[in-house]
Structures are given as C-alpha cells and as structure tokens.
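Note that this complex is displayed minus one protein chain, with the remaining chains in position.
Then we have chain A:
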Amino acid sequence: MDGTIGDVYNKEVHRWRTGAAITWAVITVPIILSVYVTLAHLDVSHPSQWISGSLSLLFSVYYLLMCVVVIFLTGLWGSFSLPTFIVEPEVYSNPLQLTASMCSPQKLVFGVVCVLLSGVTSLLCTGILDGRYQDLTICTNRDFCVLNEHHLFLVTYGCYTGAVFYLFHFLRQNNYLQFTSLQQSKYFQVRSGILRVLQTSLHCVLWQTAYFYPLYWLFGHIPTEWIVHSLGLRRSTLPVDSVYGLLDLALLWQSVLCGLLVHISWSLTTLLIKVYITERFCFPIESMLDDRKNQCLIDALQCDQNPVVKYLGYLDLCLLSKHSPERRRTVFSLSQPGGHPHNWSKLSTSCLSAITALSGRIQDANWQVFSQASVRPATDDVKKSATSHQGSTLTYRGDSVKKDTTTPQPAKNGSSFWKTKPVISYFLTEFPDAKSRKLFASAQLDIWAVEALCNLVAASFREDNYGVVQKTLPQILTSVIKLQENVEKHLKLVSSGRRNGGRGSLDLPLKYVLHSSLKSCIYRIINVFGAHLLNLDLPSDTSYKLKLFMDFKE
C-alpha cells in the first residue's frame, strides 16, 4: 500500500467512524419521531383519546413509511454535513469576509441541502397531522379549490428552519471539532451532551419562531400569491399572513414541534459525528512492516493534507506521553542496528518546529503591535497635528491605538476611502479579537506538542535508559521558555484584563490554555529535575528565566 497516511486514514478509520456516527443518528430517528407524533396530536381535553389515537398512529403504515424517509433524510444530511466539520476554527477579520465565506459554493450547496431536506421533513410532518394541515389544497366542490395556507405555512417554516440551522452551523461554530480534555468513552460523552443538545435546540427554535412570525406577516403573501396564481386556486377567507391569521396557537405549536424535530435530529447527528471523529486514535510509533512504514505517528504529525489526522496524531502523542510507559519506552529506544534514537529525534523535532513556528509568529505580532503604537511626536510635528494626536498615549493598546492614528489622515487608498462610508464601513471594520484568534487558531496542536514534550522529558528522568532526551533538553527548554515569554507578552499587550467574560468564540480561550499549559509544563520539568537543570548549558536569558521559575516567582 503506497497511499499517504491521510488517504489510508480516510479509508480505514474515518469512513467507519462517520458511518457509525450516522448509523447511531439514524437509529435515534424513530424515537424522536414517535415523541414528535405523540406531542403533535396532543389533546389536553381528551387524554385517553389522545393516547389511543397516537398509539394507533405509531403502528400505521404511513408512520413506518415516514420513518423510513426521515431516516433516509437524516442520513443524507449527515453525509452532506461531513465536509463542513473543521478542526481549526475559521477566523474572519471583518463582516465582509464572513459574508463572502458564507456564500462560497461548498457552503451554499450545503445550505441548499439543509433548506430542501428540512422542507421535505416538514412536508412529511404535515402528512401525519390531521386534515387541517394535510394537503396543499382543499376542494370543497368540483369547481374550485382553496389553498390550504396552514400547510403552506408549515412547509415554509420547515425551509426556514433549514436555513437557520445552516447559519447557526457556521456562525455558532457548531462545525468546529473541539477535543475534550477528558477521554471519556463515547457513550458517556454523548450522554452528557444530549441535555445540551435539547436545551440549545429549544432555545434556537423559540428564537427562530419569534423572528419567523413578523417575517411571514411581511413577506408571506409572496409564496401564497405565487402558488395561488400558478395553480389557479383561490385564497381562503382567513389569510394566515394577517395578524388575526397568525394568532393561531395550534399552528404555533405545530411549527415549534416541527422545528424541534429538525433541530434535535440534526444536532444529535452533529454531536455523534463530533464525538466519533474526535475519538483518540492510536498510531503505531514505529512499524516493522514495509507497507506500513509511512503510517506511523510521525507521519501523522506531519500530515498537512488532512488536518484531522494531524490533530489526532498530536493528541495521541500527548496521551501516550502521559499514560503509557510501554509506548514511551519505544519512543526512548534506540534503532537496531545503528543505535540511533530515531523515534525520539523525529518526534521531538516535529514538536519543536511547531513550537518555534508559533513562537516566531507571536513575536512578529508583538513587534507589529509595538510598531503601530504611537509614540510622542517630535516637537515640530506637535504643532502641525496637535488635534489629530489627542487620543494617542504611550500605552500600547493594539488596535485601538492604531485607529487613532490612521483615521485622521486623509483617505488616499481605496480601503480607507470605503471605510468612511456608513454601511460599507460596517463591513470593513475589523472584529476586535480577529488578529489574536488568527494567531492562535491552531494553538491546540501547540498545546499538545508542549505537553507531550514536557511529559516525555519528565518521564525520561526515570525511563530514558540511554539518555536520548538529554541531548535535546536544552533546546526544548529554550524554545518552551521562549514561547512562554512571547505568549505572556502578547497577552499583556493585546488583552487588557484576563477575560472579557460572556460568550465568545469557542476558540477564544485557546491562548489562555496555551499560556497555562506552558507554565505548568515548565514547572513539571523543574519539579522532576530539580537543581540538575542548572548544570545544563543554557543561554543566559533562558537560565535567568528558569531561575525565576525555580523560585516559584512566575
């Protein structure tokens, strides 16, 4: 087998995982659907009739058929949603970029699929309800038929639900695969996630319904008139897109239920897919088989074509460094013949290069902030632009200072000209945390890299029989301490307080996680090696910093 690790992973693992996730999602459909049917026929005044009626409905042919179709639809939605899941968050610097990305072809196709599938699901739902919603037309006699506007309302609502789900999928980062900090089994992960799914679904549905009603009141006549016109129907005496027509509790109940059905079944699919994809995968550290030579952990770490494999590789490395002495022994072992620590040097090089790259990026960003920060102008400048520099001080506050200095200057190039126009300026104003988020978008990898390195170094104190780690130890310490310094500087420069609280993007805390895990990793090495570390040949600034850490002053 010659395929790269990305291909092989897709073929041998990814397909099975996503297949299993979608299968489980599909299995839950009959349960959700039966709850839906029972609630849709809710009749408080005649409870016995209601129960017997819904029981008989649950064993009817139509229900079984509907089940099969909804199962098919859910499976279809699951497979269409697979390419939308990402491990690295997408960060947009301004609303314009965000809009452009939402209109990119792949996402639009997925959006259309969402709208269609949700519409079909609601169409099926109307079929199982009683006569009031069942058909598009109501024919009273042979001469003319009347449009059933309740039916139309529900189907339109279904399509709208799909659109809202599509928007939330990307805007609320529901497509972002977050790896959990505890490696619980999949069953417990799903179990503790279900309650959240139900809560957020209910929340979303209530939110979207509150917006749907005014929208339908304003624009409801467009689809109605169109259908009436093209099918040659008549409108009913009480149009639903009027205020009185919308004041219909039964209709509200049915639409909320229909929205919940779509939201819950799809969110559950999302949850299952997330849990299955982010499950730990054990890559072999070395392989004796020739056709598996390029399927090892180190290949996963360097797999750029498939980020999921790269992430799983780093996760596996981090977990093995923590929990498995057996596999650590392989990492510390020497090659036979030759006696070279190939495994260790490959793994440590790849981790170190990731760390150094991030360190460099953060340092550049810090310098950029420094250079943009305004300094007190020279004396002759003060007279010329005394008013324009009022807002600038000597404190470095990143973006805000930049705005102070750039806005007063006359607009010359295109972008700054557009920035002055009212509506367009909204689309061009930068999101406040975009730069920082972009910088730390892949920080999860670096967190694992740092933790893996430090755990391996700490374990090497007792387990490294040949001293393979000792040679790289100064380099590891230098780069980890360097990264720690850069991150700390960045946090001080860019963010004023520790947290701004409230709900933000899911990836926003990554920089804090990186900061805290860098610190604990340095302390871990210090606590294991103690004063021995001072015998290492370290650059003076690193050993100075290390001294501070050894005195627990950081």
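The working rule: a contact is a pair of C-beta atoms (placed from the backbone, for glycine too) under 8 Å apart; a residue touches a chain by one contact, two chains touch by 3 or more; residues count from 1.
In the analysis below, contacts and distances are computed from a predicted model.
Colleague: Please identify the absent chain by the protein name in its UniProt record; candidates are "UTP4 small subunit processome component", "Aladin seven-bladed propeller domain-containing protein", "BHLH domain-containing protein" or "Mediator of RNA polymerase II transcription subunit 20".
Modeller: Missing chain, per its UniProt entry: "Aladin seven-bladed propeller domain-containing protein".
Colleague: For the chain that's not shown, point to the residue among A:183, A:236 or A:416 touching it.
Modeller: A:183
Colleague: Quickly run down the residues of chain A that touch the omitted chain.
Modeller: 180-185, 188, 191-192, 282, 320, 322-327, 455, 461-462, 464-467, 497-499, 509, 512-513, 515-517, 519-521, 523-524, 527, 549, 552-554
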